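All protein chains of the complex are present and in place, except for one that has been dropped.
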Amino acid sequence: MQQPDLTHALSRLREAAPLVHNITNQVVANVTANALLAIGASPAMVQAEEEVGSFVRLAAALVVNIGTLTAPQLAAMHIATRAAGEAGVPWILDPVAAGATPYRLQAARSLVQLQPAVVRGNASEILALAGEAVSSKGVDSTHGSGAALAAARHIAKEHGAVVAVTGAVDYVTDGQATWAIANGHKMLTRVTGTGCTATALIGAFLGAGFTAMQAALAGLTVLGVVGELAAAKASAPGSFQVAILDGLYELDDATLASHARVTPA
Amino acid sequence: MQQPDLTHALSRLREAAPLVHNITNQVVANVTANALLAIGASPAMVQAEEEVGSFVRLAAALVVNIGTLTAPQLAAMHIATRAAGEAGVPWILDPVAAGATPYRLQAARSLVQLQPAVVRGNASEILALAGEAVSSKGVDSTHGSGAALAAARHIAKEHGAVVAVTGAVDYVTDGQATWAIANGHKMLTRVTGTGCTATALIGAFLGAGFTAMQAALAGLTVLGVVGELAAAKASAPGSFQVAILDGLYELDDATLASHARVTPA
Partner (left out) sequence: MQQPDLTHALSRLREAAPLVHNITNQVVANVTANALLAIGASPAMVQAEEEVGSFVRLAAALVVNIGTLTAPQLAAMHIATRAAGEAGVPWILDPVAAGATPYRLQAARSLVQLQPAVVRGNASEILALAGEAVSSKGVDSTHGSGAALAAARHIAKEHGAVVAVTGAVDYVTDGQATWAIANGHKMLTRVTGTGCTATALIGAFLGAGFTAMQAALAGLTVLGVVGELAAAKASAPGSFQVAILDGLYELDDATLASHARVTPA
């Protein structure tokens, strides 16, 4: 298994400056847009059923996040992901709190059928999506990421997707090869939307032409490294959130390479 | 009337780390989630009619905020508050701008019938909810908090709720005992969502097992003290907002106790 090459990942992304279409939740829409701008992508949040099918064809990638799902939004997600499939636009699914209610689980399962390039969730979400009975605490996982590794491989094989399970250590698998990313900082769990930001960053790398595996590794490593650097500057969540946005803008290829801790799992 | 005891309030909250279900407005969803994370709770924003009834049964408390109400959201609020009542999950109502339009007033009145543990509003909102003809300026009050004290007591008695009227001085009443909280800072009125944050913090204390009266006093005192400490560090609203989030995370029981100014009213 060859070490994925993240050299020049950031400069490639910034040169591509991909238009990333997001259908996302009300809590993180602003943070997601700012994270995408900071890293060098061009975000757009477009969610009306009447236009998502047209809009996604203009985009380089699509991010679908069910955090504050409503029925009209779910309908728009189905239209947009189908259009993305037709147009060859890669997309990523964030099955927020998938196991928390039957409605949410059914929604997440209907979406994973539609061939996302990447699925990113915490352990509780990935376990729920794989059909295991799990407890969860709202949007927060009650399981460590390693506990969902078998479930992640199962989903990856069944749907031909790369699956990322995030937690203290992040895992990325295509069902065969699996990588572990040992970057990040616990303060990332004290600010809302960092998981959603990880998903959006992966979307940006997908939009810049990276493979699903490369995009997932690059997106998660970027956020993990930026989280570490931000935690060195800021010890409380308000300042930390500011430092994360600053860090996404300031991070360069050399710093990413020297801080990345990606190993086979 | 015995002085409410807020000793260990923060450590109790942080140990409980309650899951707080929010059905709230688009302006403050992010700020509310971050404030709840910073204080030590676990926030979730879930608003679809199809799932709020299931989700609220997993939660320790429910926060209902009508700031950017829509008809589907109001339907979800009715479902969620009824389910909360059945499941014994305490909930708090924030009747944002209740008097501004007939639609909003009717919505707020329909919700207050459904047995919230706490109602928190500014003077204009509490006066409107009590049936008094008031002028308001959108979401901002045109009345001092003291002017709504009789209205607050009336609502408290009629609905068996604790009612909090916030302003330069905050008042909390159960219809019999009334307490005044002389904490806070005027900069809190120059950042959006501080009232909604107060409501969410009270929700967090409700979720940690505090009585309605204790939860209202604790939530308002915490935000008032954090506002004072933030204003000492930051003199403009951008920095102040960052300092508020930092302060919610950094505040401890001893600092809360030494700064709290709670007296009988």
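Read from first to last, the chains carry the letters A and B; within each, the first residue is number 1.
Criterion: contacts are C-beta pairs under 8 Å (C-beta built on N, C-alpha and C of every residue); 3 or more make two chains touch, one makes a residue touch a chain.
Only a predicted model underlies this, so the values are computations on that prediction, with no experimental measurement involved.
Here one chain is not drawn; of B:Ser54, B:Ser239 or B:Thr255, the residue touching it is B:Ser239.
Contact with the undisplayed chain is limited, among B:Ser54, B:Gln115 or B:Thr192, to B:Thr192. Considering the complete assembly, chain B touches the hidden chain via residues 25-28, 30-31, 67-71, 97, 100-104, 137-140, 189-193, 236-239, 241-242.
Residues touching the missing chain, restricted to chain A, are 19, 21, 26, 29-30, 33-34, 37-38, 42-51, 54-55, 58-59, 72, 241-247, 249-250 (touch as defined at the top).
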